[in-house]
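Only a single protein chain was left out; the remaining protein chains are all shown in position.
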Amino acid sequence: MFKIDQYAYTSSLRHVHPGEKFAFAMLTMSICLAASSVLVPALVTCLTAAAIILVARVPARFYFRLLLLPLGFLVAGLLAITLTISREPDPAVCGFAIRGITLGVTIPGLYHAALLFTKSLGAVSCLYFLSLTTPMVEIISVLRRLKVPALLIELMGLVYRFIFVIMETAGRMYISQTSRCGYAGLKASYRSLAQLVSNLFVKSCYRSQALFTALLARGYTGEIRMWEDPRPVSRKNLALIALVDFILLVLVLVSWRWPV
Amino acid sequence: MRKNTGILLSILFLLFLFFPQQNAWAMHIMEGFLPLKWCLFWYALTLPFLVAGILSIQKAVKVDPGVKMLLGLAGAFAFVLSALKLPSVTGSCSHPTGVGLGAILFGPWAMSVLGCIVLLFQAVLLAHGGLTTLGANTFSMAVVGPLVAYVIYRLGERLALPRWLSVFLAAFLGDLLTYVTTSIQLALAFPASHGGVVAAMIKFMGIFAVTQVPLAISEGILTIIVFNFLVAH
Amino acid sequence: MKEFILEARDIHFVYSDGTTALRGATMAIEKGRKVAVLGSNGAGKTTIFLHFNGILRPGRGRVLFAGREVRYDHRSLMQLRKNVGIVFQDPDTQLFSASVIQEISFGPLNLGLPEGEVARRVENAMAATEIADLRDRPTHLLSYGQKKRVCLAGVLAMEPSVLICDEPTAGLDPVHAAQVMKLFDRINQQGTTVILATHDVDLAYSWADYVFVMSRGTVVGEGLPEEVFHDERLLKQSDLTRPWLVEIHEQLSRRGWLPDGLPLPRTKEQLFDCIQRVSGSGKPSLVHVFPREKMRSECASCSVGRK
Partner (left out) sequence: MKEFILEARDIHFVYSDGTTALRGATMAIEKGRKVAVLGSNGAGKTTIFLHFNGILRPGRGRVLFAGREVRYDHRSLMQLRKNVGIVFQDPDTQLFSASVIQEISFGPLNLGLPEGEVARRVENAMAATEIADLRDRPTHLLSYGQKKRVCLAGVLAMEPSVLICDEPTAGLDPVHAAQVMKLFDRINQQGTTVILATHDVDLAYSWADYVFVMSRGTVVGEGLPEEVFHDERLLKQSDLTRPWLVEIHEQLSRRGWLPDGLPLPRTKEQLFDCIQRVSGSGKPSLVHVFPREKMRSECASCSVGRK
């Protein structure tokens, strides 16, 4: 149902310790955000792309399509940042003036936009590295070890599981409505969708009761205990992560005062 | 004047070109867009609300252990809602956020916790939003939105407004204020060189208004119909 | 010449999650027939039905309705869905409205029919499915069997020329299942082509005019029920079993208790009738004249071993 989720279960890095992948993604992402020039973010983008496509064996086409996904926000956001509107004429602004209002862009503004663009791309590819190689259940188990409150962890587990159940139900409802011409026009569409949403809600409530009963039957006492297969941490991987992130950190410091 | 509007229109047109179907998620601040210090700031600001949410849920669970399952399903429900397509007035499809509905049904505190989880899942499973920006997104969508929706709905009840109106206003204003909050968050991080934060906010609001205002209206309408159905059940 | 109302020609379909559901399925449904589509879980039955209704679009291959290729613009789809109605397996994902009458009018209203016509169709559909007494009941308080009927009525109210039902008897007890099957017979007699998907071989065997067997995304066999259900290899490969009527008939014929030329019985009653006639034919009254306790076990219809 969700392609990212599927790749997480089939990628070649699936059986690497989730803590290692999580640490790598978060560290690299932070370094990327700390950078003040495009060098490190660009490097991170390439590095993670290589890791995702060559090591984790996620199809390149899918990965690039995924990269296009946040473009809508990125373009709109960057447009808002670079677009300068000023009352009085400003020599630094390249643009045009209408009725005394100058509309345009500045050179530093463009630099800033370029930096932000690469930083976002770098950070996003770190996120993708994590989400394309690590199933949600394992991300949750990492969060649990990071002492995120148990209630939050339990809720996450339940939400994750039931996303798929509800999604399937919603899909079935949508199909059965469509087969009766439920989305024939705008008015019918609104009505059908509202019916779908409310029925989905009622059904979810019913399901939650049934689930509670089923868990009670297995001795549920108010706390969901998690069992995990013990999985060894690889020293080799840890060393590799430390090395890569150390080099990136050094590069960030080296390029600290670079203009772009 | 005519030239002026012409330029504005062409900018709008360009914007439409750049927004594929995913425009609906445009209000999730993407991964890496906010500077580190702002990420931390919004995390810190969201934390008390999350703690309050967790405490209120824990209290409810003590009374009835089944609440946990209900909330788990409600979270999944909210996630699925955000993945549904909404027939929009402009003909394009966008999505209902379900924030208003959730806040009315579950109260704003529980929604902050559920919202945070849903946003985390959206980031990981759908690549909308991000981990570093999770704090900021949670604040705008799972704290401000539900709070506004809830307060408006209660206010409407107290003022004895017709229910459809208070439901509509709750959903509509909840959406709208979410979007205003996001604009403020972006403006604080990227103040304009001329006019500072306020000018930046106007710019962000102007650009995102294209998608967000019709969305808020659609969501308001949908929430009314859903609410009526639920009452009928 | 045979007139086909629905045809699927060499359809391939892969779901967006990568599951290949159909690999070259071909199925031609004759107009006015009672058709059963058999197959184990995941054989592709539901997927091919969704193609017939235009919900899914084949990756490769063609779908024809009444001899014309299905097009996928809005108007053609509405036309198709008006003519091909599907009742899905799980009634809970199909009932949306608060009351039965609202639920049934959902389809006709979407067709944009005038109010009088909607009312007429809803009444007819309720009468046909015998749920007129439920009209104002809220749908979520109905029993499972009643829900199934309401779903069926909701589709019938669109007056489709083809009615497709996915596992109509799943979850029903034998008595209610038999009632539903009778209902399909009546609908068929009024001229509607009825297609059922099932993995209940006994049911398919007794009810259908024509049978398709699906396995792993293709149609692996088709024909008259007596032909298809005699093909043990076909059934085995499709994870199906033989109807017990066929098995028992074969056993009895092999022992010679039933004559060879006799057509395969289609219902329990036919079989028992057959047994009655055969056993009674030679010496009609003997069986009842002798008290049963005194008879030797071998054979009641003849005198071997009898004093």
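Assorted remarks:
Note that the chains take the letters A, B and C in the order they are written out, and that residue 1 is the start of every chain.
As a working rule, a residue touches a chain if its C-beta (ideal position, glycine included) is under 8 Å from a C-beta of that chain, and two chains touch if they have at least 3 such contacts.
Fair warning: this is a prediction, and the values are worked out from it, not measured in the lab.
Displayed chains that the missing chain touches over the full complex: A, C (touch as defined at the top).
Only one of A:V16, A:L158, A:A184 or A:V197 touches the absent chain when the whole complex is considered: A:L158. Taking the complete complex into account, A:M226 is the one of A:A60, A:I101, A:L186 or A:M226 that touches the chain left out. Note that of C:I11, C:L183 or C:L240, the residue touching the chain absent from this view is C:L240.
Within the whole complex, the absent chain has one touching residue among A:L216, A:A239 or A:L253, and that is A:L216. Within the complete assembly, residues 1, 5-6, 9, 135-137, 157-158, 160-161, 164-165, 168, 207, 210-211, 213-221, 224-229 of subunit A touch the chain that is not shown. Listed here are the subunit C residues that touch the chain not shown: 39-42, 143-145, 170-176, 178, 199, 201-202, 239-241, 244, 247-248, 251-252, 254-262, 268, 272, 275-276, 278-279, 281-282, 287, 292-293, 295-305.
The rule is short, and it goes like this: only the chains that are shown with their structure count from here on.
Traced through touching neighbours, the fewest hops from subunit A to subunit B number 1.
Subunit B has its Cα centroid 17 Å from the Cα centroid of subunit A. Centroids built from CA atoms put subunit C at 48 Å from subunit B.
Multi-chain contact residues, meaning those touching two or more other chains, occur in subunit C at positions 140. Shown for subunit A are the residues that touch two or more other chains, namely 195-196, 199, 202.
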